[in-house]
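One protein chain omitted, others in place.
In order of appearance the chains are A, B and C, and numbering begins at 1 in each one.
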C-alpha cells in the first residue's frame, strides 16, 4: 500500500524493454541521432504543430529552463502560492534565471485566481523599474493538490497573459493525468487555450527519467540549446531518454497509464467518502487524493503498511482540520494495484 | 567501424539488466532508498575511506557542481588550456559558480605543467582583490587527448594546490580508462595523491547515464545537497542511476570494460604505427588515439564506413600536421569489437 | 513645498565643503588612503566595537551586498512584505545572491510580526532541501512607512534569528531618523539588540552619495572585499565618500539633521491632525508622514505647489481610504524648511 508519490514507482515494462533494445550499437550523441529526430517529429504530431522539444533530466530543470528562455532582468513570474516551482525546487527557477523572482498568487483549489493575478501584475507598472518587470505566468496542470484547470480557466489566465504580452508556461509534471481527466488533446489543453511553453513530464507516469520541455513557438527557444548545455542538462547518450518516450507515446500507452492512476484515485475517493474515519479534503480530479484523518487512524494505517505523506497544510486550508486530525496525501500511479487500494479502503472502514 | 566517441556507444547488458530488475515496486525517491544507501557504501569501499557521493545527470554537471562546492567571489580555477570544462561545456562551470573564472594553463600532452601552474597562480597575490582569488585546480584524468597523469605528476600538482590551500579536482569522465592504464586503485589515483574531489564518470564506459560527484572530505560537500537540487540535478527516481552503478561496480565490471577499450586502442596504435598511410600524433595511454592522416586517406576511410572526428588541433600542435593532412581522433569503448579495429587497420595498409 | 522624498534634497553645506577640501593633491585609491582609514576608525567608535565597514554606491547595493555576504544555495531571507529590498530594488538582492529568495513576512505598521516570522521560518525544516534553507532576516529601521522598531521589538526578532542561527540585517536607509526618534546610541539600536549587519545610509540625510555597509562581526565580512569589487561597487577615488562621512559624523551633524527632519514631520502631523481636510494614516515616528486626503484636496495642494507621492496602499490597509480618498506620503529632510511645512498646513485648513 504505497501512496507516497508517483515518483516512488519504478518503470513500465514496455518502456524498460524499449530502452534495453537500444543498448547495442552506436548512435550520434547529444541529440543528433535518428531516434532523437523521430521523437521530435512525434511531438510535432502530438501537439498538431511544429514545436521545439528539449529533453532534460528533471521536472525542475524543465520548469527552470522554461523561465530561463523568457528571462528578463528584474523579471517576475506569477505562479500559484503552492506551485512546485515556488515551494519545492530549492530556488532552481531563480538560479536558472540569475535571480528573476517568483510572485505568489492566491487562488482556491491550487489554481491561480484571475482576479488576484490581475491585481498582482498591476503592482508592476511598465517602466517602474524599481519594482522589476513581469516576465511570465506559470500554471500547474494538474495542480499540486490534484485538481485541474478547465480549458475555460486556462483561457482566462491566457487572456491576461496575452494582454500583458507575457508567455504562459504550464508545469505538466502530471500532464497526462490532467489530460485524461479533462478528456482533451494535448493541443486543446495547451496552445489552443493559449499556453506557450510546457514542461511535459513522463517520469511520474511510468518512465525512469523522461522530461521534455516543449515550446509551441520554436522561435521562443532559439537560445535554449545554449541555455540547456550551460545548465549541464544535455545528455550525451540521449537515446536513453528518446527511447523511453518512444515507448511512452506508442499506442497511447501514456494515456492508459494515467487513466489507470486516475481511476484508482477515484476508487480511493469513493472508499474515503464511504468510510466513517476519513473525509476528503476536496474533490480529486487526477491521481492525488487529499484526505483528513484522525492522527490515531493515520498511525493505524501506517502500522498496517500504508505509506503516505502528511501534507503541509497551506494557511488558507487550516480550518479544514481539527487538532486531532491531519491532512494526508495519497498518490496513485501507473504501478499502483487495485488490491492496494482495496486494502487501504478496508482498513478505513 | 565507429570511433566517433565512447558516448556514441549504448549500454552494457549487465547494466541494462540490472536497471530492468528495478522496474517493479516502490522505493523512496530523491536518493533516500536502500539501494542508494548501498551504493554510497560501495563508494566508501571503493575509495577506502568515507566519501560523500552525489549522482548527477552529466559529466558537465559533476564538474560544475564540484566548482560550485568550493566557490569564491572572484574565484579562479586553474585547468589545462584544452580541458573539457574550458573548451566543451558552454560556460557551465561559470554558470554554476555565478561567474567564477577558468584560467587556462599550458602543458604538453594535455597535462598541466607545474611550472606554468605556479606562474599563473602567482598572478593572483592574496588580497589583491582586483585580480580575483584562486579557488581550485582541476586536472583531467585521462586527459582530453588520451594521455594520463602519473601518480608523481598528480602529486606535483597536489603539492602546489596544498601550498596555496586550493582544493584539487579531478575530471574523471574517463576515470576507469586512466585507472587501468596506470594499474592503480581509486584511492591511489586520488586522495592518496592529493586529489580532493572527483567527477567519477561511468556513462562513457558502459552506462546510460551514471555520473557521480565524489568528495573525499565529506565536509567539503556540506552545501552540495542544496546546490545540486537548486541546479535541477537531483533525480526523483534515483534508482535508475544507483542500479547502473550497482552493476557497473559489481565484480570489477567497470575495470574490465575500460581494459577492453584501452586494449583495442593499443591495437589501433599498433596498426597505425605499422601502416604507411598514417602516424600517431602522440602516444595513447587510454582509449583515445590521435593520428595524422592524409585528407584523401581520411575520405577513403569514411567511404568505407569508418566514423571518427577530425580534431581541432591546438595551436601548440599545429606543427604536427602538413597542409594535406589532418589530425583525427579515434575512440574505442566497451562496445567496440576487435573486428572493427582490424577492419580499420586493414584499410590503412 | 517639496515632500516627494528625502532623496530629492541636495547636500548639506558642511558636507559639500568638506568634499571640496579634498579636491587637491593625491591620495591612495580604492580605500587605502589615510582618510579612509580614519573614517573606518570612526565607525569603530560610533558602534563601540571593532566593525568592518564598506562604502558603496547605493542603499540597494548595501542591502544586496549584506545578503551576498551571508549567502547560501537555495537561501531564503525573511523580510517585511513592504520592505524596500522586496518592493523597490528590481531584484538586486536576488541578483547579488545569484537567486536567493526574499520571503515576505506580514506585520502591522511595516514591522515584522515575530509570530508570523516563526511561522514562515518553520516552513523550511533543516535538511528539507526541496524548500531551500533560511539564510538571513532583514528588518528596516526606520520602516518604509515611517515607523520604528523599539529595542524590545528588535530583540524579539533577534532572539528568533539567534535560535535559528540566522544573521540579522538592518536596512538603515533612514538609520539616523530612527536613532533620534528612539533616542538610542548606534550600539544600542544594533548589536546590543542582536543586529549583525547594518546598511548605514547617509545619502537621504544630507550627503550626495554615502552609504556604508557595516558588519559588527568583521569575520562575517571576510569575502566582502572581493564581493564588493566583483559587484563594481569599489570606488577608485574613495575620498569622495570618506570625506562626506567625515563631515556627516563630525560633531553629531548627522543626528542634528535627522532631528530637524523628524521635528518637521511632527509639525506636519500636528497640522494634519488639527485640520478638517486630512487625517493621519498612522502615527509617524520619523520623517515620513502618511496621510489620507480627499482627491480634490490633493489636487488643490498640488496646484499650490506641493510635491508629494501618492502611496501604493498595501492590501492590508486598503480599508483606511474611501473611494474619493487617497493615501499620500510626505517626507521631510535635512533641507526642508519650517516655512514649507507651515505653508502646507495652512493650505490644509
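In the analysis below, contacts are C-beta pairs under 8 Å (C-beta built on N, C-alpha and C of every residue); 3 or more make two chains touch, one makes a residue touch a chain.
Since the model is a prediction, treat every value here as computed from it, not as a measurement.
Novice: Considering the whole complex, which of C:203, C:216, C:262 or C:286 touches the chain not shown?
Specialist: Once the missing chain is taken into account, the touching residue is C:203.
Novice: Sort through B:9, B:23, B:69 or B:90 and give me the one touching the missing partner chain.
Specialist: Reading the full complex, the residue touching the unseen chain is B:90.
Novice: Which of these touches the unseen chain: C:70, C:195 or C:234?
Specialist: Candidates C:70, C:195 or C:234; residue touching the omitted chain: C:234.
Novice: For chain C, which residues lie in contact with the unshown chain of the complex?
Specialist: Contact residues on chain C toward the absent chain are 2, 4-5, 7-13, 16-17, 19-20, 22-29, 56-61, 64, 89-92, 95-96, 203-204, 208-209, 226, 229-237, 239-240, 307, 335.
Novice: For review purposes, identify every residue of chain A that touches the missing chain, sorted by number.
Specialist: Those residues of chain A that touch the unshown chain are 30, 68, 72-74, 98-99, 127, 129-130, 132-133, 223, 225-227, 229-230, 234.
Novice: Since one chain isn't shown, list which residues of chain B touch it in the complete complex.
Specialist: 73-76, 87-91, 94-95, 97-102, 123, 129-132, 312
Here, only the chains that are shown with their structure count from here on.
Novice: Check the residue numbers that chain A and chain C use where they touch, and answer same if over half are used by both copies, otherwise different.
Specialist: Same residues, largely: of all residue numbers at this interface, over half are found in both copies.
Novice: Determine the chain that sits nearest the middle of the structure, using the mean of its CA atoms as its centre.
Specialist: A
Novice: Could you work out how far the Cα centre of chain B sits from that of chain C, in whole Å?
Specialist: 51
Novice: Mind checking the centre-to-centre distance between chain A and chain B? Centres are C-alpha means, answer in whole Å.
Specialist: The answer is 34 Å.
Novice: Taking the mean of the CA coordinates per chain, how far is chain A from chain C in Å?
Specialist: 41
Novice: Mark out which residues of chain B touch at least two other chains, giving numbers and ranges.
Specialist: Each of 30, 226, 229-230, 234 in chain B touches at least two other chains.
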